[in-house]
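Yeah, one chain of the complex is gone here, protein chain that is, but the others are all in their spots.
Letters are used for the chains, namely A and B, taken in the order the chains are written, and counting of residues starts over at 1 for each.
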Amino acid sequence: MSELTSLTIADARDRLRKKEITASELTDAHISAIEAANEALQAYVLITADKAREQSKAADTRLAKGKGLPLDGVPLGIKDLYCTKDVRTTACSNILDGFTPAYESTVSQNLWNAGAVMLGKLNMDEFAMGSSNESTCFSPCVNPWRKKGSTKALVPGGSSGGSASAVSARIAMGATASDTGGSIRQPAAFTGTVGLKPTYGRCSRWGLVAFASSLDQAGPITRTVRDAAIMLTQMASHDPKDSTSSNAKVPDFEKALTGKVKGLKIGIPKEYHVDGMSPEIEALWQQGIEYYRAAGAEIVDISLPHTKYALPAYYIIAPAEASSNLARYDGVRYGLRKPGKDLIDTYEETRSAGFGAEVKRRVLIGTYVLSAGYYDAYYLKAQKVRTLIRRDFDEAFKAVDVVLTPATPTPAFGIGEASGDPVEMYLNDVFTVTVNMAGLPGLSVPAGFSKDGLPLGLQLIGRPFDEETVLRAGQVIEDACGPAPMPAEWWLAEGAAAKPAKSAKPSAKSAASKSKSSAAKPKKQKKSSR
Amino acid sequence: MTIETRPENLIEGATGPWEIVIGLEVHAQVTSKSKLFSGASTEFGGEPNNHVSLVDAAMPGMLPVINQECIAQAIRTGLGLKAQINLFSVFDRKNYFYPDLPQGYQISQYKFPVVGEGKVIIDMKDGYTFEVGIERLHLEQDAGKSLHDQHPDYSFVDLNRSGVALMEIVSKPDLRSSDEAKAYITKLRTILRYLGTCDGNMEQGSMRADVNVSVRKPGDDLGTRCEIKNVNSIRFIGQAIDYEARRQIGVLEDGGKIDQDTLLFDPKTGKTRSMRSKEEAHDYRYFPDPDLLPLEFDQDYVDELASALPELPDEKRARFISEFGLSPYDAGVLVSDKENAEYFEAAAKGRDAKMVANWVMGDLFAALNRLSKSITESPVTAQHLGEMVGMIADGAISGRIAKDVFEIMVETGEAPGKIVEERGLKTITDTGAIEKVIDEIIAANPKQVEQVKAKPKTLGWFVGQVMKATGGKADPGAVNAMLRERLDVTE
Partner (left out) sequence: MKVNEATVRHVARLARIKVSAEEAKNLERELSGILDWVEQLGEVDTSQVEPMTRMAGMALPRRDDEVSDGGYADAIVKNAPASEDHFFMVPKVVE
């Protein structure tokens, strides 16, 4: 690892301003790190080195003039769910094969406007549906962390596995991600990174490939709580193009990191002691409680009675919305088309070839629960349960300022290890999904390691639009146990050796995608010369 | 409300009389500059896919934002239909696959429409009046256009219309004949045009109707209905209903049964046929669009729109009857078209309104027909027509001369005063001049003078002679009186 790639966003920002380093150096260091690691980690599905160098040069010009922007020269990875102008965007689905948007998502545009640099597009579960990143149309992304003394490839979690893996492996200083049921917080916990899922409506959904509209929310994955605050400050905005975007004022979240938590009321929900939770997670949670006591916060036992219903309700609402949101992928206007004997057959062939197993499963579940006669029994019922879940939190927040829970019931598991049972995989989201159902902000912070050396995370849940308190409280844990260290860079030694079984074909595909990105360059120049 | 079907509306079948039950779902394009959920233009035509935004093309990650003018237009229309305005309504997704439906769903309103129950009053030519209940009005997106005749193996899709705002206006099944149905949609179109919420241009597809038709024996329960999709002219609506009713009666009288079906009307054959493409798209999986919040506004907003509403045909008609003393029929004819009503009112200002109405509905309409011009293009301005009627009223010209003057006005567009002046068509009021003519005629026709003493009826012959000699410019009344005196005809 080069010293440059190990910098936090906050450090890099300050050293760039002091002209101790240049944006171009920083970007080049990351690009070489990516080249050394990506074959093994498969974190990036598209590397945009030229764009990165272009942007970093511009940043250096501004910095030289002393006119640096908030994120000038900070190299970031972008989840492939974000539409990026003239840069292939697939949501890691074959159905968006070769799709090159003519537009830039609001959140990524906000980052470029702040001077950030795009390193490339990050791997994810197809359409953000998954908890292991194994359901990508590219090679599964690999967790930089391994069990002590093992060379077994572990999942980075999902759906934002590429974002978490890249940030953890120091091949991105920070990354955009998205969270519909835990897709930011669970991979952050699996990789020793910080994942922030903001309040629903805090970040615009415009240009974010939709999974479940009432739950999707963009957010950052970083290496420190401060970096998460810095990134959110730039990502968040009121967007007139998104009818669900909030016009709540966006504060400078970094200013909230005062370290003062004396008298802060921390809620501990009894319902989160679920069966099957590993004892080390239970212990981690107790440790977290101790950190807060030590810091002078007040621990309050609370009850969130409808917790156990959040996951089943989620698995009605999210697939229902997805079944409709994914209807636009019909092979007519963009993406894959597989010709059939007539129009309907073409639709069916295209969608059958374009969607992976998990996406098909959820689209079919969603279609079923919305189909004639079932709406009231499923979707409407689930939306009512959702009201109750929200009420539980409203009640709780009368007594406490933030809620502390584990982020995941287990540490990272091995690629291909999960049983075929979808419901079992869904249980990964048991602690995170309630937050999406209630539209609240949630933060996953590294809080320690499992006995065999894997990172573990704790989650903080806050009041709507009170990310500030969540971040301030999150820093207590970070201060107590320090940011997760750098994983051993086994990929440098092993190089391509440690590729997961499935990688042969799809990694050829991601290689192809790189060539596509270079093929896309002349187009880019034509546009800019207009 | 149970509707008494008028005997003339019953259809005589082999097994006796049948009753037709008709309901219309009218799709009216909202008059607005931009689309319901995007800033793209609603302009008709245009290069393929040019009035299309990323939202209309359903690109990944695109989101809808509602156009407030479309909401206002829907409320105005609801008020015009004397309907319940719902302060809370919801946009739902209607899910089905079709190439001209880019999102794979149509944003519509299902459980909670913006407008509820209302009514439309209709006056039929043959004098009877009836009421059609409005079930609901909701806002929804129009689809794009598929062209099937451009290529042997492919259909071409143009999304210019995709996302344009429509009002779906659903009537209750209160119509009992194709004539009633045609009268209803005509009246509805008049109301929308008065309101300025839809241009009612059926040729450009600004108004289309789905027609639900069923038949039954009088007094029986409703029969199974068939829906004829997308009929785009009033005439075709009539033809489609008549054909479909006959078809259903035929099936039933042959002992068959009607299966609920979606049909297309083919204007070339004048027949309806079952529609293949939509065959199994019936499970629409409606649910509230999570990209949008419920649509809410307060009563003040509705009142504000109500206070700015223009006078509607029914009110105008009532006023024409009371204020101008027109017959209900005349008033009805005049208000049925907003421009006609405005023309009439301008011409009738301070004149004999009845006479103006007769001229407008008689000579003017005939002339415009002949020239195939609309009233707004009329060579005879409302002011000129009014002036002419004024001249008749104060005897400046006779009714007979007026006919000539009017024709000249049609040709030249000149003011009646100018025409009468230049061509010396003014009525002769100088009695001396008439005396002189009378003297000449009496002198020249001793025989008739004898005759009139015996047969006073023949006085008319003298009147005719005098009028002839004066080229019609003498006042017939005055001539008559003077002749009586000269020829001392008393009775």
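In this section, a contact is a pair of C-beta atoms (placed from the backbone, for glycine too) under 8 Å apart; a residue touches a chain by one contact, two chains touch by 3 or more.
Nothing here was measured: the structure is a model prediction, and the numbers come from that model.
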(request) For the chain that's not shown, point to the residue among A:82, A:200 or A:272 touching it. (result) A:200
(request) Identify the residue among A:64, A:283, A:344 or A:399 that touches the chain left out of the display. (result) A:344
(message) For the chain left out of this view, which of A:22, A:132 or A:244 touches it?
(response) A:244
(request) Quickly run down the residues of subunit A that touch the omitted chain. (result) 98-100, 102, 199-201, 240, 243-244, 246, 306, 308-309, 312-313, 315-316, 323, 327, 330-337, 339-340, 342-349, 351-352, 355, 360-361, 363-365, 367-368, 371, 378, 380-388, 390, 421-423, 439, 464
(message) Under the stated touch rule, tell me which residues of subunit B contact the chain that is not displayed.
(response) 32-34, 38-41, 47-57, 65-71, 90, 97, 99, 146-148, 150-159, 264, 275-277, 280, 283, 285, 288, 292-296
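In this text, only the chains that are shown with their structure count from here on.
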(request) Report the inter-chain centroid distance for subunit A and subunit B in whole angstrom, where each centroid is the mean of the CA atoms. (result) 59
(request) Enumerate the contact residues on subunit A facing subunit B in the complex. (result) 83, 89, 91, 96, 99, 101-103, 105, 205-210, 212-214, 240-244, 320-321, 323-324, 326-328, 330, 332-334, 343-344, 347, 367, 370-372, 375, 379
(request) Provide the residue numbers of subunit B that touch subunit A in the complex, in ascending order. (result) 54, 57-66, 93, 95, 97, 99, 102-105, 155, 157, 283, 285-287, 290-293
